[in-house]
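Notes follow once the structure below has been shown.
Of the protein chains in this complex, all but one are displayed in their positions.
Chain lettering (A, B and C) follows the sequence in which the chains are written, and residue indices restart at 1 in each chain.
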Amino acid sequence: MPTSQPTLAPLRVAGLTKSYDGTTVVADLDLEIMPGKIHALLGENGAGKSTLIKMLSGLVTADSGHLTTDREVSPPRTVKQAQRLGIVALPQELSLVPTMNATDNIALGQRVGIRAGIVSAGRQRQYAERQLARLNQTIPMTVPVRELSPVQQTMIAIGRALSQDARYLILDEPTAALTDQEAQQLFGVLRQLRDDGVAILYVSHRLEEVFALCDTATVMRNGTIVATKAISEWTQDAVVSAMIGRDQNTLYPERESRPGPQVLTVEGVDGFRLRDINLRVDAGSVLGIAGLAGAGRSELMRIIAGAQRPRSGRIGVAGTTLRTGSVTRAMRAGIALAPEERRSQGLVLGHTIRENVSIGNLGAVSRYGLVTKARERAITTQQTAALQVKARSSEQPVEQLSGGNQQKVVLAKYLAQLPKVLLLDEPTRGIDIGTKAEIYSLIRRLASDGVAVVVVSSEIPELIGVCDRIAVLNEGRLVAQVAADGATDDLILNYCYGRHQS
Amino acid sequence: ESDSSSGTSKSISVLTPYLGNAATKDVIDKFKAEGKKRGWDVNVTDTAGDFNKLNSAFQDAVAQKPAAIVLGSGDPTQISLGLKSAKAAGIPVFAIDAAPADGITANVTSDNADLGKKSAEEMVKLLGGKGSIVMLTHDPHPGVKARTEAAKKVFDKAGIKIIASKHVNVPGPVEDARNSVQDLLTSDAGKFTGIWGGWDEPALGATQALLAANVSNVQVVGVDGQDFAIAEIDKGGPFKATIKQDWSAIAAKTADLIAAYLKDKETPDPQEVEIPGVLYEGKQ
Amino acid sequence: MTPTSMETVTEAPEGAPPSTYAMRRSAALARLRASGTLIGFAALIVVFGILRPELFLKTGNFFNILEQVAVLAIVASLQTVVMIVGDFDLSVGTLASLVGVVTATLLHGGMPVIPAILIGLAVGVAAGVLNGFLVAYVGLSAFIATLATMTAFGGLALLIANGTTIFGLPESFVAIGQDKLGPIAIPVIIAVVVAALVWFITTKTTAGRRWYALGGNAEAARLSGVRVRRSRLYAFVLCAVGASVAGIVLSARLASAHPSAGDPMMLTSIAAVFLGMTMVRTGQANLLGTLVGIGILGVLQNGLNMLHVNDYVQQVLTGAIIVVAVAMSRIGKSRT
Partner (left out) sequence: MTPTSMETVTEAPEGAPPSTYAMRRSAALARLRASGTLIGFAALIVVFGILRPELFLKTGNFFNILEQVAVLAIVASLQTVVMIVGDFDLSVGTLASLVGVVTATLLHGGMPVIPAILIGLAVGVAAGVLNGFLVAYVGLSAFIATLATMTAFGGLALLIANGTTIFGLPESFVAIGQDKLGPIAIPVIIAVVVAALVWFITTKTTAGRRWYALGGNAEAARLSGVRVRRSRLYAFVLCAVGASVAGIVLSARLASAHPSAGDPMMLTSIAAVFLGMTMVRTGQANLLGTLVGIGILGVLQNGLNMLHVNDYVQQVLTGAIIVVAVAMSRIGKSRT
């Protein structure tokens, strides 16, 4: 552990600049990260946070600028170079090798359990388990990580980043996929590392946790720094207005429910994890689904949307029974599911925003099987405007967008379907606080237009803020349904843990 | 054209699908030498077994207006298009080791039926007029097919039983024949005493399988008379004989016919010239 | 206002591009890179044109090249479809041979031309359904499935033809492969029609969109409502139909059917598509790129023939030139 290094130099960044195709994304940026401090980096989607981090960690090469640690160096050009400077980053987009198991992912690129180029699988596994134990995780160690849940994958990625003896540890939205409990686990480890003298740069869109965890906060806007202050000198409102350049009204919209007829019926659904799920959602209402990681929330969404076949049970839409197991059929019946994993499930990364939106709306953008570009543009523009997608044009490939903006494109695709039942699995993951408010009011607006909305989220306050009712899953069973109005974090959380069975 | 002014330099295009085949390469090299002697400019184009490309090669050649085109060993039924374009441009086509066809001025060849017959007769002789054999064949090649058919007739007449007729894959015929014969030595051990190869490469593969299995009572005969076959026969092993095609004579005869044609447009008669093969059964 | 020129999509709809000289220059560079392969192609033509202007640059030779690549272009155009979906079809070569042999056998047996061709095409459709079923529904990898059917189709062709060439086909059939409309051979016209159709389907229709999405991210496509398996099946069926048309045209052109006549088209058709894939930013298969790929292969062969390069050397040069032509598309490109 880095405790062996008594005094660490701060990491100073000077004049760091990056442009893509003539567009400056990070402009002449100066920043100082102090050892023994957790430093928050905040900013709206597309502000340039991830780009900055990628430059520090050798994933993209800066156009200009330099770094100073013990001495002045040019920005790293490879991950190895960054590691030699003591910089280790956990990137925003999970970067595990999907076909490898947890052990191999954690040990990859490290010198643990290797003698003369030969790997000792046993020692690597012990090592990997130790790393995960620090996060209080027991994760199957012999399964390819692509078969694990997003939370488990995140935990593995964090475990690996923590294990790399970083002097400067950079985390890009590590908690985006975590529930509060797992986040707390992570914070414990981060505080420990801070006390050991590690300098930590921490990016997040969850302001509460930033205020709870960090010592300093920097706000970025459009590739430059707006302000850096000690956390005690910031208020949430000040952060938000620095981020978006204006004052933010309330985060959560007014809730005026006018429930219509029942649209979605889930009866006795059994799945891989799910046991006997019964649910009903009315037109014009918003149902939240809470649960711990692996509780089966995503599975429920996937089964309703036809992406996965239930073992038994019935799904009804507007009075008719849906034949399960086909996304296309579910879509025809008016169900849309915005999936939780934007990169692997939501987007064709090399394709443009327009193409990504229209692949989910081929019926609407075509006539006699011929695609009409004008309609594509119209639909794309309408949705991306509502969601404030920040991009050069709708012809920009989505792989070039910031994480949050990619998430918005996923939402745009499914919103454009004008569904009767809209299923949103972690819709605000990685989305900045300004746009979150927009998405919440959008959800309410859709509801008041008569759409039945189901929101899965790991942020309980968010569920309480936007939903009418909240259903809680625990190990595949539906353990409670409560009205959101008047519900508290603690109450929901207790249900999530399966306590409090009243 | 530039070359007509010199009077002596004529351009001849040789087109072949089989330059990868040693025998074809041999006769074409010999023809090139003959051409050089006569002051011709001989160009060779190979299409590596691709007949669609061979037709294209005819078109490309015709565009360059050579004095004559030589088809080096290829089934003319598949190149009617190429032959047509040559005919339309008034360029004569001479064939080596092919077959007579419309558009071919003359075909000089070993008589494949004769090669098959002679090799089979040698086999019958080696077996003392009785026994059973294996044939290694490749029907998609018309020359080898003609040999096979002629050989079969001889065997049938002599009362030699053909217990298996194996199709040999190309490329890699030596290895393929070797494996096939190895399998036959297991499945039909002792049931055959002769192996007839449609050309020398499978015969070589068969020989190696026999040597590796220490089988000494099976005789091998090939066709073509390639160098490696001659060398193998000289060793006195199972490979007993091959029928040499007289490539020098074939190349020289073709060059003669072309020269005569170029001199006074004399169309050869007959249009099919067959040069007999010569038995090779080792150094005397 | 801001140092960046990023804007919300809708705030700058189709209007003036947000930025400046620098951006335009680098966009031009990107376009140049994308067309690197095209430049390679042009360079080939220039070099051959300079070396043998009197032969290579003649119109007659141009039509020759077109005629020479026509059959391959048909196969490659539809191979493009399968490769858009992210698979490839190794069976196209032997399928072309098989369909050629089937059609020729029927014609030889006295069947009129139209029904013989239709039966040939039906064999092709069946073969495509088999390939598509194995890949899309059984879930085999395209390589192993089409390698297996490639082997089987080749065996069938040999069986039906009894290992040998079928010739003596009716004039009216041979005309399909050998007649001309003015200076243009019928196979060229067929190839142009096929390529135009494929271009239209892949770029203008919902089917094309589905294929591209499928090839880009099959899971995302499925969750967007694309019937992934059906879509993939169609791609294989179309590809097989293309191979069958090519097989028929080829046997008409050769006035005979040989049980392995079409085999060499497998590798070359895939090579043409791969060459074309270097021409677009996404690196996905695309019809125009495939046609340039076909052009490169055709010009290369014709040009080297015109130069009387020794055949073995020609083979070495072909390999080297392909590398150079494709490497052009990588100029200045940073790490992958």
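Basically, contacts are C-beta pairs under 8 Å (C-beta built on N, C-alpha and C of every residue); 3 or more make two chains touch, one makes a residue touch a chain.
A quick note: this is a predicted structure, and the numbers were derived from the prediction, not measured.
For the chain missing from the display, the contacting residue among C:L38, C:L55, C:A96 or C:A145 is C:A145, taking the whole complex into account. The residue touching the chain not shown here, chosen from A:Q137, A:S204 or A:S366, is A:Q137. Contact with the omitted chain, checked across A:V73, A:V119, A:A133 or A:A230, is made by A:V119. Contact with the omitted chain, checked across A:L29, A:L59 or A:I244, is made by A:L59.
The omitted chain makes contact with chain C at the following residues, 134, 138-141, 143-145, 147-156, 158-159, 163, 218, 228-229, 267, 270-271, 274-275, 277-278, 310-320, 322-323, 326-327, 330, 333, 335-336. Counting over the whole complex, chain A has residues 59, 79-80, 83, 91, 95-100, 104-105, 107-109, 114, 117-119, 136-138, 140-144, 147-149, 152, 160, 273, 275, 292-295, 309, 475-476 touching the chain that is not drawn. One chain of the complex is left out; on chain B, the residues touching it are 19-20, 22, 25-26, 164, 166-167, 169, 171-172, 174-176, 178-180, 182-184, 186-187, 201, 204-205, 208, 211-212, 226-228, 231-232.
In this text, only the chains that are shown with their structure count from here on.
Interchain contacts link the chains end to end along an open line, per the touch definition above.
Comparing per-chain C-alpha centres with the mean over every protein C-alpha atom, the closest match is chain C. Separating the CA-averaged centres of chain A and chain B is a span of 71 Å. The distance from the centre of chain A to the centre of chain C, with each centre set as the mean of the Cα atoms, comes to 41 Å. Multi-chain contact residues of chain C (touching two or more other chains) are absent. Not a single residue position of chain A touches two or more of the other chains.
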